[in-house]
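The complex appears here without one of its protein chains, the remainder shown in place.
The first chain written gets the first letter, and so on, giving A, B and C; residue counts start at 1 in each chain.
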Amino acid sequence: MRAAFVALLAVAAGGCQPSPPPPPSQPVPFSHKLHVGQNLIGCGVCHSYTARGPVAGIPTMARCNGCHRFVSADKPNVQKVNAAFEAGKPLEWNRVYVLPDHVYFTHERHIAAGLRCQQCHGPVEEMDVMHQVPPLSMGWCVTCHRQRGASTDCWTCHK
Amino acid sequence: MSEPGVLGLFADPAQAAAAVRALHERGHRDVRAVMPAPFSVVVEALGYPRSRIDRITLSGAATGVAIGFAFTIGTSIAWPLVTGGKPIVSIPPFVIVAFELSVLFGATVNLLVMAITAARGRRLRAVPFDARCSDDRVGIYVADGDPAGAEETLRSFGGEEVRRA
Amino acid sequence: MGDEPHEGMSRRTFLQIAGAATAAGCTPARHAEKLVPYLVPPEHIVPGLPLFYRTACRACDAGCGVTARTREGRVIKLEGNPDDPIGRGALCARGQATLQALYAPDRWKGPMRRGGDGKLAAVSWDDAIAALASTLDDERKKGGRGIRMITRGESGSAGAVQKSVLAAFGAGPAQRLVLDPLDAPAIRAASKALYGKDEMPVFDLGAARSVVAFGADFAETWLSPVEMSRQLAAGRGRVGDDRTRFTWVAPRLAMTASSADDWLACRAGGELAIALGLLRWLTDPKNGVGDLAPEAHALAGRLGAITTAEVERRSGVPWARVAALGAELSRRRPSVVLGPGIASAGAAATPLAAAIALANHVLGNVGRTVLYGLDAQPDPPSPLGQLRSLVEEMRAGQVRVLLVGHADPAATMPAELRFGEALAKVPMVVTFNALPDGISERAHLVLPDNHSLESFGDLAPRKGVTLLEQPTMTPLADTRSASQVLLDVAAKVGLPEAKLPTDYYEFVQGRGADEAKRIGAADPAAAQRLASEHGGYFSPAAPTTVTLSAGAAEGFLALGAAPSPTEGAFDLVVFPTALRGAGGIDLPWLREVPDGITTINWTGWAEISPATAKLLGVASGDVVAITTPAGRVELPAYVWPGVRDDAVAVPLGGPEAPTLLPFTVDPVSGGLAWRSTSAKLTSAGRRVELPILGPNADEHGREIVRTVSRAHPSLPHPPPPPSMYPAPEYPKHRWAMAIDLDRCTGCQACVVACYAENNVPVMGPEATVRGRNMGWLRIERYFSVGKDGARVDTMPMLCQHCESAPCEPVCPVYATYHTGEGLNAQVYNRCVGTRYCSNNCPYKVRVFNWRDPEFPAPLNLQLNPDVTVRSKGVMEKCTFCVQRIRYAENLARDEGRPVADGEIVPACAQTCPGQAIVFGDAHDPASRVSVLARDGRGYAVLDELNTQPAITYLARVRDDERPEGGEKQPPAPEAPRGPKAGGR
Partner (left out) sequence: MSAPGFASIQRRIAATLRAPGPLHTLLIIVAASMAIIGGWCEAIQIRRGMVVSGLNRPVGWAVYITDFVFWVGIAHSGTLISAVLFLLRARFRTAVYRVAEAMTVFGVMTAGLFPMIHLGRPWLAYWLFPYPNQRQLWVNFRSPLMWDVFAVSTYFIVSSIFLVVGIVPDAAALRDTTTGWRRRLYSIFAAGWRGTDEEWRHYLRAYLYFAAFATPLVFSVHSVVSWDFAVSILPGWHSTIFPPYFVAGAIFSGMAMVVTLLIPLRRAFHLQDVITPWHIDRLARVVLFTSLIVSYSYALEFILAARGGESAERSTLWYRAAGHYAPLFWTMIACNSIIPLSLFSRRMRGSTIGLLVVCLLVNVGMWLERFVILVTSLSHDRIPFDWRTYAVRPIEVGITLGSFGWFFFWFLLFVRLLPSVSIAEMKEEAVHEVTHV
């Protein structure tokens, strides 16, 4: 009965799932495809807080510079990054994955549960331009929580 | 309308009723009336059976009850949240919703059925239009039998402007 | 600390209407959010996780340790330091609120200099230091006599730096005035006179079976409130005859006295008569009090001159009650007699303090509950006579440079002193104060000091305790440590012979190393590292024994001249409160959180008794004019039975009390005579709308706060009624709370903690007038009048997390429901604001957002990122600090273990000095909360409604048994009991 109703809901609400917004422009055309797909750099290498805290973390300018001091330092975009580090002015990336303020999401719990990054972020290793893949709607979150038997208590995410 | 019938207008519903009875006696089976209000004398004289649209109406109400319970119980189970220590499926409050939905569905179905049956009746048992029949005249229309005899009978009961239409 | 503290993301801002628009459409609204990476990753910081630092509290001189919780490089909350023996993890309302001084919007953003146009203008630190250096150097060349400094007590490195820099410029120790408005110098003076020790004793209330306080508001401001509240509460945790009995002696029932079992409502100034009367009764051989100190006999002879009639006349208290108190103290050993507090300190404060010390002495309390030899006394406050002479010198133009460090005599000292005027005569006024005040109005140089949370330093509040001030974040503005500035000034001038350090941080570290060596650490460097982790050096220190100087007591055993009664006048009682302190500081939380007794916030008031109110024809909220020889103020009246009919009481912390007080000084101790004048009282004929949280203080017999007698500390527990519903299931935990009303002092520390933890907005007085205060937790207080006068019962009231919560089923959109862990959840983003839940809440603990909250920058940096900031139109309430529950659960889950009992502590429970609030899992029968819930005193408020709250209150204990007094033979003294350790 319950499953039937949930399924009915999913169908009824299906038409109303928000579509992901177009990707924002970035100060430097950073390619995940190049870094992850071709050079096989793991996600946690740059997003270093993923398994430790709520926030995955944006690589620090020092992290970028750490490699690019030596690698591809002659390319103009890389020079932009290196120059920003040396000038002490971090790049301002435009956020791709935005959750409302009243949602408390933690990367750490999801990684601990054995989810792969791609399950929510899509085939990042194939993306030249990072864009949002899932709708990031509440229904999307809840559907996965239900499927995996995770808590659907409101206070799991809202508090 | 294959052949024209006879229409007579009456100022007095009682006379119209008498005319209807006389027409029935004369063997006219298809006597129709058009009137601004449901004058009981005329309705009685026409002698049609009571409308049975109430059966559909009541089944609409029953559907409302069923939907009411299914909806309230279903949505409560779909995402069970405990409030005030009460059971997830709390029937007493759901009765209220089911009742309101039974009235809502009953009344809506009643309206739809009435609209359909009235429109159907209008079409199947059409009466020539005369604006006075919505004002202060009762129109009696004889659609079968001998038109001349019908005209005669209508006139004899005080029918005004008896004409073939 | 990182160079780039901006993390830029995951900072929760307001839940705007945009959020609503989000929900309205199918596509979440996009707001261009920037992700700004760190340049270099800061050590230790994991974005989204808290980082804790240990430091010291500078709100008063008690010296409590602080744990500062930071997120992404910002301090978001202050809590006590559990390793610190004084605060033991608790922190009072004022201590917690110092965080708002850090984020005060009007804090100086950098150094300022008064230009030729008479206006303060921003200036560089180099220029400011150069300006000060040249001025001071000029003075040095003239011998340094024109230099003066007024500072708060600096018991650590800062004081040492000040003294040596001043000395280097030729200014002697007498030219540095230490100002502590709420100091109790009479006690120090009495110690000196009686024992030859110019020091403040340390009191151990936890070991005492009877506590008598002469106006000593030890749960609010007196000496060490957090510590003494905890100690009193320890005595309240004992059941039966061992429960500490507390007697309050003062003309007004202070908030501290709401914990008292008995109130001797003596006339203002009559405390001395009671203290001497008490001494007389105790030493009178007729009363046969056994086991007295050997000096008692000698005292008895002198005390015979004090007649019972005179005691009654002076104090207005029947002799029988004094005698009863004596009988109680003779029976219940050890005891402690405390005082005088500010409200009782008059021109004869030292004789009173001496009488109190003698009472402790003859009862054998010294060495058991009254401990000498623990006062570190590196920087005691100066006698106020010095302040008067300083003002005279300023007026005479003899002071040419005045340095002011964290002091504001203009706001905290009687206006009669006319400090501001004298200030205008000083050619160079330099202030290190962080906020604009009466000093900076006339200052020539403003050199804003770092907030204590931004600076290094140390404190020595008592022997064996050295607290470290450690920076918890980078300074918000271009401020500098005042000590470093002084050193820089000296370096600028170049005074090599003074051998001054150049770097304050290194100086502090050097002193730390010395301290590590002094306490005999095997590895001083490791000890120093450990100390910075623990927040200080804590080593046991033993009290010393003292001997009463022969004959010293004799001078204090007379009542002195009787005051001439003034016709038609009321005694003016000036009192400090837990929130308002001495004044001079205006922090939103301390203004917003209501006073414990009156529940008034934002404004001052005048307390009068119902009889006085009738006489004047006024009611609460009517304005009365109070006139003393020193001045006249108009204040709204608050009528309640906790003040004598012949007194009017005015709180400190506003401009009113300094206006009314004459600058009278206790000649022996040099302390301010707070209790020195009488006042004329008239109705001003107008009325104001009082911002008052609980206008009604009458319980109407509803037994909200239940009481049990000391002899039978148990309530009836009828069997639970049958339920129509299936028993609820809690698969893992069922969170619950127990609140011991016998331990609650009403100090409001929990309320401030809740404001800080849960982003509760400050709404201002208008909101309170209209019944829209946003506090999730409030202290309810009810007055009752028994045969011995007024009683106050306080009770923390917060969401009860009822199992059968009336609020839950009435919400049409499931914005409130019961979680599987027994919490009554409120989902802000689902709430549409019907307010039905609040209407149906019998405890009225839900608060509605009547408008959007305001957190003017940089106060918004204090917001807890783990708690949503609620927008207008949304209901909110106590969550049992669900973010802390989740944090601990998450940690336990990561470590693969169950959550331990006591691991989850909501903010209110964490900070409660009396440890009245206990939180835990009701599922675990061994948890502390389960044990307390089974206590005989346990009850649920409004249990007749069968809401099954998760909060068990433990009834207050009434100790009305008073031993017969009079001159009769008292019962034989019980065997004295050894001192007991505080805490549980």
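In this text, a contact is a pair of C-beta atoms (placed from the backbone, for glycine too) under 8 Å apart; a residue touches a chain by one contact, two chains touch by 3 or more.
Just so you know, these numbers come straight off a predicted model, no measurement behind them.
Every shown chain touched by the omitted chain in the complete complex is listed here: A, B, C. Across C:Ala396, C:Val832 or C:Leu891, the residue that sits in touch with the chain not pictured is C:Val832. For the chain missing from the display, the contacting residue among C:Pro105, C:Gly196, C:Pro695 or C:Gly902 is C:Pro695, taking the whole complex into account.
The missing chain, though absent from the display, is touched by one residue of C:Ile519, C:Ala684 or C:Leu942; that residue is C:Leu942.
Against the chain not displayed here, subunit B makes contact via residues 11-15, 32-43, 46, 48, 50-54, 57, 61, 71-72, 75-76, 78-79, 81, 83-84, 86, 90, 93-94, 96-97, 99-101, 103-104, 106-108, 110-111, 113-115, 117-122, 124-127, 129, 131-136.
Where subunit C meets the omitted chain, the residues involved are 17, 20, 23-24, 26, 694-702, 704, 770-772, 778, 780-782, 797, 806, 809-814, 830-836, 838-840, 842-844, 846-852, 872-875, 942, 945. Those residues of subunit A that touch the chain absent from the view are 6, 9-10, 12-13, 16-18, 135, 137-140, 142-143.
Note that in this section only the chains that are shown with their structure count from here on.
Centre-to-centre spacing of subunit B and subunit C amounts to 82 Å, using the average Cα coordinate of each chain. The distance from the centre of subunit A to the centre of subunit C, each centre being the mean of the chain's C-alpha atoms, comes to 46 Å. In terms of their C-alpha centroids, the spacing between subunit A and subunit B amounts to 64 Å.
Within subunit C, residues 814, 817 each touch two or more of the remaining chains. Annotation for subunit B: residues 81 touch two or more other chains.
Those residues of subunit C whose C-beta lies close enough to touch subunit A in the complex are 3-4, 9-10, 12-15, 19, 22, 25-28, 30-41, 46-49, 814, 817, 819-820, 823, 825, 827-830, 866-869, 879, 882-883, 886, 890, 893-894.
By the touch rule above, subunit C contacts subunit B in their complex via residues 723, 725-726, 728, 803-809, 811, 814, 816-818, 948. For subunit B in complex with subunit C, the touching residues are 81-87.
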